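Here the complex is missing a single protein chain, while all its other protein chains stay put.
When the chains are written out, they are named A, B and C in that same order, and each has its own residue count from 1.
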Amino acid sequence: MSKIGVFICHCGENISATVDVERVAREIGGMEGVAHAIDYKYMCSDPGQTFIKEAVKKYGLDGVVVGACSPRMHEPTFRRACAEAGLNPYLCEMANLREHCSWVHEKSEETTEKAIDLVKMLVEKVKKDKPLESIKVPVTKRALVIGGGIAGIQASLDIANTGHKVILIERDPSIGGHMSQLSETFPTLDCSQCILTPRMVEVAQHPNIKLYTYAELESLEGFIGNFKARIRLKAKSVNYSTCTGCGACIQKCPVKKIPSEFNAGLGTRTAIYVPFPQAVPNKPVIDRVNCNYYKRGACKICEKTCQVGSIEWDKEDEIITEEVGAVVLATGFDVKGTDFFPEYGYGKYKDVLTGLQFERLASASGPTFGEIRRPSDGTIPKKIVFIACAGSRDPAKGIPYCSKICCMYTAKHAMLYQHKVHGGESTVFYMDIRAGGKNYEEFVRRAIEEDTVNYVRGRVARVYEKDGKLIVKGVDTLLGGQQVEIEADMVVLATAGVANCGSEQLAQKLHVSYDPYHFFAEAHPKLKPVETNTAGIFLAGACQAPKDIPETVGMASGAAVKVAALFSNDELVREPIVAVVNRLAPPLYSTCVGCFMCETACPYNAIEHEEIKGRDGSLIRTIARVNEGLCQGCGTCVAFCRSKSIDIQGYTNEQVYAEVMSLLND
Amino acid sequence: MSEKNTYLPYLMTIDKVIKEAPGVKTYRLKFQDESEAAAFDFQAGQFGEYSAFGEGESTFCIASSPTRKGYIECTFRDTGRVTSGMASLEEGSTMGFRGPYGNVFPLDEWKGKNLVFIAGGIALPPMRCVIWNALDLRENFKDITIIYGAKSVNDLVYKEELKEWADRPDVRMVTTVDPGGQTADWTGEVGFVPTIVETVAPSAENTIAIVCGPPIMIKFTFPVLEKLGFTDSQVYTTLENRMKCGVGKCGRCNVGKLYICKDGPVFSKAELNFIPAEEY
Amino acid sequence: METKYISQGGMAQWFESIIASGKRVYAPVNSRGQVDFKLVKNLSEVADDYIQTTQSIKASVYPKAEVLFTYEKDHGKVNLSDFDPETIPETVLWKVHPCDAAGFKPLSAIFNWDSADKLHNAHLVKTSVISFSCAKADQSCFCTSVNGSPGNTAGSDIQLTVLPDGGAIAEILTPKGEALVALLPPVFEAERGDKKEQYLVDLPARFSLEEVNAKLNKAFNSTVWKEQSERCIGCGACAFVCPTCACFDIQEDVHGSKGRRIRCWDACGFALFTLHTSGHNPREHQSQRWRQRILHKFSYMPDRLSVVGCTGCGRCSRACPVDMNILEHITSIAKQ
Partner (left out) sequence: MKKLRDRVAALLDEGAVSLVIGYEEGTKRPRPLFCRNSESSGKLIFDSRCFHNLAVYVTKKELVGKERFAVTAPISTLRSILQLYVENQLSEEKLLVLTVDLNGELREFVTFEEISAYVAQFEMKRGEREQEILSKIEGMTREERWKFWMGEMSHCFKCYACRSACPLCYCTKCVVEVNRPQWINPWPSPISNMEWHVNRAMHMVGRCTACGACGDACPVGIPIDLITRKMMEDLAPEFGYIPGQPAKQGNALSSWKLDDREQFIR
């Protein structure tokens, strides 16, 4: 490469305000091997791209360096322009003069010099560039959706309705997720289960959806379009093909005092159980941790009860493998428990509840059949206090973010209380009321104005018990920080929404990144909110951040569209930025000595064994080969290869070395 | 002391770049110093050390004919550090050249004889020098036959010259590609060089065969020539071994007692019989 | 040639005057448990009780890495700067053993074969050799088998044979030697009739060069190479300590537009020494490389350069990690 064109972009004033772009172009123009160097206001604009195309033709350029914004932003733009002019797109490189230079430095001589250095490095790199061809990989048109909450349900249905197969896996015995636990939903106060259950049934009956409940992802191998998911089907101990779901076993089960997960610990369930009446599938599983038979080796009452002989005591976990082309992560969220709050009694006061527990109290399917009663004594609370931002927006608690849904559900809770307990008094302690959303502000106003909920702006310092009453001590900042003390029969904490337990491990299994709070990270906060950094894996719902139902459903549909779009192609085109093990003519074949240290180092299982055989079929050597479908171009193998037998195409050792040396050689 | 530094190259300007085949280029080099140009002379078969400044030196034969004055040419394939450094240069750039080194094809001795040139792949360059040399002194020789083969049509080098030679009435030109290497419009032969030689080579009577190609081709062509009646002193080849100095000191290129850089690179088959074949 | 006597004290004074003349003096120094030539300022630094330095004195006239020329690139143009012999300082090598001094001849023969080697010759011109004859030898020594001897004066400008009184017989052999004497003529006294041979170690010859040469002429395809070389691990220790091994590599050292072309030691024992870019390697196996080493020294060099490429110093045997004992191997070839 020796006829290189260099194009320096002003990026409006983004670059040119701090960097002397004319000087950059001038100095780079004097570099050995640079045939043409110009600067222009907007290189990404049509006229800007035309400059590049024309220069490629006019000067017979065999390499292009664009000094502009980040490659992430416009590399495809400039590469396309080069390709249109007949230059292999991978002979076009970008120097990031904006994020790496102008945005992070003051206007000065040094800033311009740094810009020159950045471009110079890329000029040296592009001299060593080789034309590359894109890699084409086939697509398996089947999606895996992980998580059977509303996000997973919606994503599954949407994908299934585009005609593609979906495998939906759910950790619990039933799909439904948190939405199935909710009483009524803001801002319309329609019954959560009433709107959810039809969807659950639709999932169960959809011909394109294969549902695995009580199942977890064991591992995921492969790459976009070609994943291999190993799924652990946890032993249910009940044969679903014969079980009629009659429920007789559940009624007879002697272990009845297990706190019900579905009721957020407020009710109980048996050891063989269906989590809730509308569960899908509506068939029981045996909770082996609590079952008498598994604990002590005797009981088997359910077996005796079962008319169809569906109990399978010796059933073991089963691991199945499914090939899928895309994955939607919809593993949802969790809420902090009351035990997270020392100031509110560490969860030891029975009548201090989480919002989710209050949902169960308010729900007709709940332990109190929808009546608001104190867990401690079953009486109806006359005075109730809601504490918003319990944990959220509290850096001291390690949760600086806003959980987003609490303002709304607290208003809803207060409203439901007022509707259900006539003459009751409800107070809400809040920091700010965040009611962004269609009809949300109106909803909150209704709680305050129509349902006479007492909103106190201030934080609650302590909740403690005194003479059977809960004393809520806080301040009212609107009254100048005046201390307030309220006697309450019940306190409801709008505890923070947090990442689901196990999300970190799951993220590592899937090689998706996650934020410091273990929520999965989207690929771009604005423009790629449902993509992850791992191609082919998408996000839906609250596993990415706390969000309400409409937002979750919208995101799930968004993810579904991404999957459908992916499946609309028979082949995928991938960047050829992958590792390659060198091959040489016989008798050398390769400098690879087959130690396979690269194999132990590769996080993507992309290293394969390749046998080199002689003409007579005898094995000459076994060397490493990179599966270019699996390889993500991370370069770990390259760093690890002692004999330097592996290189990343487009980022070869020679190229990177040339870049570094261009700086050192000044 | 005004001893000359053997390792100091002449500075040459790349006057012309010809792309021969994928990864293969020919550079025409001109001396930057007029007096050096005037004093320079070489003969067919000789080689030199070519510098890409910044990368190092590499050994190639001089591919142009000594009858064409004022420049030398080299043809190379981009395979290593130096050749890739060379490949990235362009017209007007400076290269280095040391030479000429080594012995020569005895064209004077061949006067009045038929010549058959047999070459394969990238080994045509050393041959090209002597072909042009012979063609420029055409009256000195009788029939001239050129048999040239490559892996595929794409791999044939000096395409223009192949055409020129083929069009000449005083040259018999046979080009061949390995089976599978032909294109739809290929009009030449298809087959490995030794096989083709067997069918198209002229009579051994008063003929000199010059063979140049990869070791495997030479290995299979020699017996064919023998079968056709060529004696060992009628067959010539030029050898290549790894070299660093080009002047018999660095210790690499010897084949037994003989140094390719000094006693070669041109050897008659008769001479080859006295050196161990495993060392080249 | 002139023979003189120099007393122990005289030697010390003379050494000081050499130092005072501004010449660099290299002499064997014992440090880190090894004796090797180092730049010295005082006679007291010079090692005493040892058989042989680990490395030969070769590096003084053939540096491990030497700049052949430098250049600067400027937009397609290149400016060359030739090696300047004037940059090489006057050097005196003190207490060189005869087998080392004898190495200069074969080394020069290689470097000046056909074309003169400007760099090597520049070093030679500036280098004076004061050798000490050998009163001791070990089982690796065999100079007497390769036309040498413990009192061989070849390659020396002055040879000293140390006497029991600490003084020495001084053989002043060349004009360069005379120039060194001229630095302090009074310490060179008239010779006292000491018999040099009396003070040399007795080292019977173990084989005849002619015999070896004759055997080697027919030995190219012998199985002996494979047998002898099996344990050879292919390092360059033997070549690098050898006073006559001259194989080299030419390398490029470049920093931006500035570059140097460097000649550095290489060894025919290295597996990649003769590897072609194509992957073909004429000396692919260690046995072929061992054969090259032996034939080069004992057959090719005598035949083509009229000089044997071995001085019998025995360093290669001492340095070899796997006991490739050249004396043992050559003797066995001679006896075959």
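One rule holds for everything that comes next: a residue touches a chain if its C-beta (ideal position, glycine included) is under 8 Å from a C-beta of that chain, and two chains touch if they have at least 3 such contacts.
Keep in mind that what you see is a predicted model, and the values were worked out from it rather than measured.
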Chain not shown, its touching partners among those shown: A, B, C
Residue touching the undisplayed chain, where the options are C:3, C:131 or C:286: C:286
Option from C:2, C:210 or C:230 whose C-beta touches the chain left out: C:230
Residue among A:307, A:379, A:439 or A:643 touching the omitted chain: A:643
Sole residue of C:54, C:91, C:174 or C:213 that reaches the chain not shown, by the stated touch rule: C:54
From C:183, C:239 or C:301, residue that would touch the chain that is not displayed: C:239
Chain B residues that touch the omitted chain in the full complex: 80-81, 84
Interface with the undisplayed chain - residues on chain C: 32-34, 36, 54-55, 64-65, 139-140, 230-231, 233-237, 239-241, 249, 251, 253, 262, 264-265, 267, 270-272, 284-287, 317, 319, 321-323, 325, 328
Chain A, residues in touch with the chain not shown (by the definition above): 505, 508, 516, 588, 591, 593-598, 600-601, 603, 622, 640, 642-645, 653-654, 657-658, 661
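The criterion applied here is as follows: only the chains that are shown with their structure count from here on.
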Two chains joined by the most C-beta pairs in contact, as defined above: B-C
Rounded Å distance between chain B and chain C, as computed from the means of their C-alpha atoms: 39
Interchain centroid distance [CA atoms averaged], chain A/chain B, Å: 63
Euclidean distance of C-alpha centroids - chain A vs chain C, Å: 71
Touching two or more other chains - residue numbers and ranges from chain C: 73, 76, 278, 280
Multi-partner residues of chain B (each touching 2 or more other chains): 93
Chain B-facing residues of chain C, complex: 68-69, 71, 73, 76-78, 80, 82-83, 85, 110-111, 113-119, 121-122, 125, 220-221, 246-252, 254, 259, 261, 263, 266, 268, 273-278, 280, 282-283, 288, 292, 295-296, 299-300, 303-304
Residues on chain B engaged by chain A in the complex (per definition of touch): 88-90, 93
Chain A to chain B touching residues, read off their complex: 1-3, 33, 127
